[in-house]
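Below is one structure. I have some questions about it.
What follows is subunit A.
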Amino acid sequence: MQRKSYEGAVACLPVTIPYRRYSTNSAQWWLGRALHELIKRARLQPKDIDGFAVSSFTVGPDTAVGLTQHFGLSPRWLDHIPFGGASGVVALRKAARAVQAGDADIVACVAGDTNHVDSFRKMLSTFSRFAQDAVYPYGSGGANASFALITKHYMNSYGAKREDFAKICIAQRDNAMSIPHAMMKKKLTLDEYMSARPIADPIHLFDCVMPCAGAEAFFVCREDVAKSLNLPSVRILSTIERHNAFPNDPIQVRGGWELDIGELWSMAGLKPSDVDFVQTYDDYPVISVMQFEDLGFCAKGEGPQFVRSHTLTNDGTFPHNTSGGQLSVGQAGAAGGFLGLVEAMRQLTSQPLGSQVPNANACLVSGFGMINYDRGLSSCAAVLARAA
Partner candidate 1 sequence: MTVDLMSFARAVANGDIRVIDLTQTLSQEFPTIVLPPELGQCAPFRMEEVSRYDERGPAWYWNNISLGEHTGTHFDAPIHWISGKDLPNNAVDTINVAQFIAPAAVIDCSKECAADSDFALTIPFVEQWEARHGKIEPRSWVLLRTDWSKQTYTDFAGLRDDGAHTPGPEPAVVKWFVEQRDVHGFGTETIGTDFGQGQHLNPPYPAHFYMHGKGRFGLQCLTNLDLLPPKGAVIIAAPLKIKQGSGSPLRVLALVAGGHG
Partner candidate 2 sequence: MIKPLVRPRRKDPLKRTRLPLSPQRVRSRTAHGLTAAAAEGRFALQVCLDCNTVIYPPRDACPSCLSARLPFRDVPRGGRLIAETTVQTSTEQYFRERTPWRVGTVKLDAGPVVVAHLHGDAVEGERVRLELKLDKSGSAVAMALPEKDTENMADDPHLREMICDPKFRRVLITDGRTTVGQAMAKAFSDAGASIVFVGLANPWKPFPGMESLRTIERVEIVPLDVTDTESVTELAEQNGGRIDIVLNTAEHIRAGGVVDRHGLTIAREEIDVRYLGLLRLAQAFGPILRFRGADGVNSAAAFVNLLSVHALMNWPAYGGYSATEAACLSAAQCMRAELRPGGVKVVNVFFGPLDIEWFQTVPPPKVTPAALANAVVRALQHGLEDVFVGDVAEDIRQRLAVNPKALERELAS
């Protein structure tokens, strides 16, 4: 069956609530700031929002339902999307269908988390049943240890070197230099990267994101609604989503994109070389390399060579994670799953927080996450384009 196009549905109004390393405020506070910014900039009332999608790790014991009463919303379309790094694209594609069908007119998609001093530890130990039973008791190294195993195996299998990962991190740090709220404010040198403190071999300090508090948000609505609100918007050319792809791979070397990538490009009517920049989900540089392969930019195993033969800064041959990605800006919990999408919207509407990618007309945003046992289960991607 031919998948239906996203014609008529757009994303607009990228919002970021500046990140803080630690916050005594609740997730509800951070999500509320994002909602407030959305309605202020759109000059709307809360009652005008008739669709609401929320992603957050620390909003418990609330889910999306409790938040409707908390925030005074009465939506006719509601979704709670606890998909971590895949939350942004998944929220986008669900909300797009809702507005296309007329089930909702203005969907606020919000992601945010607080970060108390013990948030990280508490989250890790109860992250999932398999993590509780089969991962956390083994050194409690968290996702760092799990991705260390994936990184080690990838390096052994395909000859990737730490220097390859360094290049990605260094370029992202350059892209983040002008982002005011970035957690990491200085340039990163190869020396610093290579001599950084080991976390779980082969992962070292600068391979890891810094957990923080923050929020990201945007609207999804029909094109005419965006115009009537005077909001520059972004078109959705195609999306894909997949969970628990390749369960028989002994260790993760690929994400679910590999299954559906052909469909992503054919539905968008584009080739990989047609996009002007790419936002990958960068919880660890090895996953960005896997995304280059699985999203069609090079073959499996050629990721390291691809990195060596491109420049990844906003003015380079392959602009990548144009606001620095989580590795530079920080990971505000589930907001990390929105970060690439919100930055892509800024680039495609020529209102970047940092530097502008030249000729930014089309891009690919990729999401990934939810390490349940030993691998990230969720993957998704969207091809977006500047409004006509």
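The rule we apply is simple: contacts are C-beta pairs under 8 Å (C-beta built on N, C-alpha and C of every residue); 3 or more make two chains touch, one makes a residue touch a chain; residues count from 1.
Inclusion criterion for the candidates: all candidates are chains of the complex that A comes from, given by their letters.
No experiment lies behind these values; they were computed from the predicted model shown.
Peer 1: Using the touch rule from the top, find which candidate among 1 or 2 meets subunit A in this complex.
Peer 2: 2
Peer 1: Would you pull the subunit A residues touching candidate 2 in the complex into a rising list?
Peer 2: Result: residues 120-121, 124-125, 129-130, 132-142, 144-146, 148-150, 152-153, 156, 197-203, 247, 250-251, 373-374 of subunit A touch candidate 2.
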